[in-house]
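The complex appears here minus one protein chain, its other protein chains still in place.
Each chain gets a letter, A and B, in the order it is written, and its residues are counted from 1.
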Amino acid sequence: MKALSSRKFILMGLLPATLIYALFVFVPVIWSSYYGFFDWSGIGEAHYIGFDNYVEIFRDPIFWTALNNNIIFVLASVFGQIPIALIVAILVQKDGRLTRFLRTAVFMPMVLSTVVIGMIWQYIYHPQIGILNFLLQALGLESWQRVWLSEDYGIFSLIPPLIWSFVGLYLIIFIAALQNIPGEIHDAANLDGATGARKLWSVTLPMIKGTIIVAVVLCISGSLKSFDLVYIMTRGGPAHATELLATYMYNSTFSSYRYGFGSAISTTIVLISLVLIGISQWIMSLKSKSKT
Amino acid sequence: MRRWTKTAAGLLLSSMVVVSACGGNGGNNEGGTAGDKVKLTVWHNWTGQDGKAIAMRGLLEQFEADHPNIELETEGLPTDGLKTRLRTVAAANEMPDLFVMWPDVMTKEFVGGDLIQPINDYLDSKPEWRDNFIENALDGYTVDDNIYSVPMNLAPTSFIYYNQAIFDEHNVSVPQTWDELLAAVETFKEGGVIPIALGNKANWFVQSTIFSTIGDRITGSDWFLKAASQDGASFTDPQFVEALEKLQELGEAGAFQQGFNSIDENQMVQLYFQGKAAMFISGGWAMANVVSNAPEDILSQTHVALLPAIEGGAGDPASTAGVVGTGMGISSKLEGARKDAAMELLYALAGPEGQQATLDSATLVSYNIPLDESKASPLFVELYNLMQDTKISPVYDSKLSSAAVEVTNNSLQELLNGGDPQTIAQRIQDAQAAAVKRQ
Partner (left out) sequence: MNSAANSSARRATKTKQAVLWTLLTVYGLLTLYPLFWLFLSSFKSTQDFFNRPFGLPEAWKFENFSNAWESSNIGQAFGNSLITTLGALAITLFISLLAAFILARFRFRFKGAILAFFVVGMLVPIHSTLVPLFIMMKEISMLNTYWALIFPYTAFALPTAIFVLTAYLATIPKDLEEAAFMDGSGLWGIFFRIMIPISLPALSTVVILSFLHSWNDFSFALVLITSTGLKTLPLAIANFADGYQTDYGLTLAAMTIAVIPTIVMYMIFQEQVMKGMTAGAVKG
């Protein structure tokens, strides 16, 4: 009797989410990956060409530039956003006026539209009237002045705005997890004389390990999809220097009008993301095994 | 417990059913005739506060007032948004009744997908209108002898906007030849002024405003059209490589300020407005911005000129690259009273009165009408008069395939950063050849 009702509950409970998700995400994704096998401009007749689009993608140097840039983004996000967010979260989790201010301030870039963030950073990096070059000059470091969003430095110049605008996301996730650690555990650790760094390593981090894994997955998937910030700040240029997989896909679809090709790129993005997330999960499971 | 289950599932399912049952009239084309009123959906990009956008919105309102039996459902979108949305609805064969449409590539693709209908009959019923367009104005809207729209304006893409005061201060006169241009660049650079402000972040900019004209000066239009159709000419030909080298030479001479690939057109014009640059090169569209936003002391010193001649080139030096402006596409699904209404609206926007209103808003038109010089800004009068003796040569992005345009735009950014002209020529050739083969 109990088994029966719980099976029914499982079905009823999963149904709405699965249905809506399947209909409005999964079907369009499969549909679009189907277009990936066609030479289609988005208008008129489509020609089936098998895996030709995929062959072309892997031969296209721009794809490799984009993939390379995307991996830089993933690494910068995972090793930039998550540690910063974690440190800030640990420091500001106690209630107080200053911590409350910090919690809000660090999150604020998240609420702003990317257009605004792009505008500000463009003026920071502006080659003639930008703040950064102005500061360098004021400090007597003229030789450090650069055209920041250029072929040579563009992709690295995009990393600070990227990290800076998403730290807030992981901050609230970590704060939620930290609040969740029962007070007794802190008390016990304190009794054992664990303080500062040692308490952090031996008590706090293991307690929120699950959350850190969640954050890493969100971070990888988020930075592989990055589009807005780069599209607004550089449009993937100059000369593809800051191209990402998502801008490459968008430009192929809506600028070059190669809808089939664009769909093939987007399928490739999903596949690459799955592989990267699989690898990251594997690495983290290895680590936790070696510890225990 | 049971009740909870049922209510939750029931709510969700019924909401979906209700939604699909009363989901509006579904699409844009089935609006049809509500009562006696003819209803048309119109999509445009006249959303800004500039003179032309205001004039066009005014024409739409006037049309509704004049035709009480026609109801317009208009929707304005920024240009990029309009293009993206048109691509999407085109894939689903759901065009709006009338929409702002670009000549050449877009028109051809929409005709190929059977999405729009020709206007030949209507045009022929008004010969005085049809015959008053400037030479070749309808070419971009013509596919297989059928005409699908008419241009509502004209977009020459390369003029030098220059500051006379800065020129005088450095004793430079407007360059007539390539060498004079290079000399002027040298002088301004030594004087600590940016010779030519440039904003090429949206990478079509150099291609459209500088390279299309330089290319035409050297190769001539005939060669370019042949190369574009891959019929007896190739982008690896020496004259094209020479054109690339010329542009690179200009860049290497230091004509543009540092970081031109990372700022946009708006920021480019601002450098000029702030008096930091002696010139900028842009299309006729920049006029409205200059006239309404330039500081008084800059505006009074600003004049326009063509790009200089290039010795030994095959092109006509008294020309600028350009395209006719946007027209209105008419959905192929329209017929009967709705089709008639659509044609009337086209005439209201692109007919003599519409063209006059556009010209009065300081925008050039592809239609022969005089400018009322007493009403217009002196700088616009200057541009209008300059255009009277100037021919239009093809802009690269209007004749090349979309894929080749993307390659060209990106390659020109690379070229100005020291890329190899030969390699770039080969790349453009490959892209265009592949696209022509695909057709």
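In this section, contacts are C-beta pairs under 8 Å (C-beta built on N, C-alpha and C of every residue); 3 or more make two chains touch, one makes a residue touch a chain.
All values reported here derive from a predicted model rather than from experimental measurement.
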Checklist entry - Touched by the hidden chain, which of the shown chains? => result A, B
Next on the checklist: Tell me which of B:Phe188, B:Trp285, B:Tyr347 or B:Phe380 is the one touching the absent chain.
Outcome noted: B:Trp285
Item to check | Option from B:Gln274, B:Asn368, B:Asn385 or B:Gln422 whose C-beta touches the chain left out | outcome: B:Gln274
Checklist entry - Can you list where chain A touches the absent chain? => result 5-7, 9-10, 13-14, 16-18, 20-21, 23-29, 31-32, 35, 42, 88, 91-92, 95, 98, 101-117, 120, 123, 129, 131, 164, 167-169, 172-173, 175-177, 179-180, 183, 210-211, 213-214, 217-218, 221, 224-225, 227, 245-246, 249-250, 253-254, 259, 262-263, 266-267, 269-270, 273-274, 277
Checklist outcome for this item: Note that chain B touches the absent chain at residues 1, 4-5, 8, 12, 19-20, 23-28, 41, 43, 45, 47-50, 53, 73-79, 81, 84-85, 88-89, 91-92, 94, 96, 265-267, 269-270, 273-274, 285-286, 288-289, 292-293, 295
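We adopt the following convention: only the chains that are shown with their structure count from here on.
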Checklist outcome for this item: Note: in the complex, chain A contacts chain B through residues 5, 8-9, 12, 15-16, 19, 39, 41-44, 122, 125-128, 147-151, 154, 234-235, 237-240, 251, 253-259
Next on the checklist: Show me the residue ranges of chain B that touch chain A in the complex, using the header's touch definition.
Outcome noted: 1, 5, 8-9, 12, 83-84, 87, 90-91, 109-110, 112-115, 200-203, 257-259, 261-263, 267, 271, 276, 402-403, 405-406, 410-411, 413-414, 417, 419, 438
